[in-house]
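Only a portion of the chains appears, each positioned as in the full assembly.
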Amino acid sequence: MSEDTKKVAIIAGNGTLDKAYPPLIIASTAAAMGWEVAIFFTFYGLDIVNKKKNGKLQVPSVGNPAMPVPVPNIIGMLPGMTGMATGMMNSWMKKANVLSVPELLEICQEADVRLIACQMTLDVMGIKKENLIDGLEYAGAAAFLEFAQDADITLYM
Amino acid sequence: MSEDTKKVAIIAGNGTLDKAYPPLIIASTAAAMGWEVAIFFTFYGLDIVNKKKNGKLQVPSVGNPAMPVPVPNIIGMLPGMTGMATGMMNSWMKKANVLSVPELLEICQEADVRLIACQMTLDVMGIKKENLIDGLEYAGAAAFLEFAQDADITLYM
């Protein structure tokens, strides 16, 4: 890439469905603009690249009074409500023709977005590489900082 | 603005009262210093500029063990506890002479902070423009990235 190529460095640290979209949308949009992008998946964020989980990430139904159709906590606690909140978001996304999480990841990989899994999180949480999608790099915080030091935009999402 | 004007680009992605303050305080402070500022409101963050909601944003009473006066989840679940947590934060802010969310937005607009609503979120969640405050721009992630690429400070809050 040329010296002038813009660079975006993202840390994805959350694993709920509503928190998985923002880094993937920013990354795929920046990549479509021809920019260089890396996402560092750490802590719960590793769920986004976990192929056993990333097709069924969930939206929390409690502890989030900003939910579009807010339900009292006492009702949000009932079995099934997390599923309902998740189903609602998935159906909105579909109606608006927004891609799913695995589809957005594919777009990112086709556009050469670097997807970096946090090695320390794997060690700490005992996550197996075989559960993660192909094409990931494995590295630590230092590698992320090396990339981010020249980035034009840095975001922890 | 001159070439040397500092620039701050913020994404506001959360809609609870405690998460609405940080972007507005950073934005209004930077604007008061003569800096150029844009806030991109996306996902739940759109509630901050929703005039039917932004005067009564809430603080979650569950799922947040860091709450200043933590309550066990089993009590935080009871009807009324979200209201109590919210009332507590509002009364603290008032005692410390911190402006309300709508007041901070007004300060931002008077100081020429650009307030950008995420068009995709409007489409996905079926939000009507008539429910949002006046003076917003409507754009997508690409427009945010265009602004942020030259920013000195970029934050997802």
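So that you can tell them apart, the chains are marked A and B in the order they are listed, and the count of residues begins at 1 in each.
We take it that a residue touches a chain if its C-beta (ideal position, glycine included) is under 8 Å from a C-beta of that chain, and two chains touch if they have at least 3 such contacts.
Small disclaimer: the values here were computed from a predicted structure and weren't measured.
The complex in this file is a homo-oligomer whose displayed part has 2 chains and whose full count of copies is 3.
We adopt the following convention: only the chains that are shown with their structure count from here on.
A turn of 120° superposes the CA atoms of chain A on those of chain B, with the angle given to the nearest 5. Here the CA centre of chain A is 21 Å from the CA centre of chain B. Within the complex, the chain B residues that touch chain A are 9, 11, 13-16, 42-44, 47, 57-64, 76-79, 81-82, 86, 120, 123-126, 140-142, 144-145, 148-151, 154-156.
Interface residues of chain A facing chain B in the complex, by the touch rule stated above, are 6, 8, 18, 21-22, 25-26, 29-30, 32-33, 35, 60, 62-68, 72-74, 77, 92-93, 95-96, 98, 152-157.
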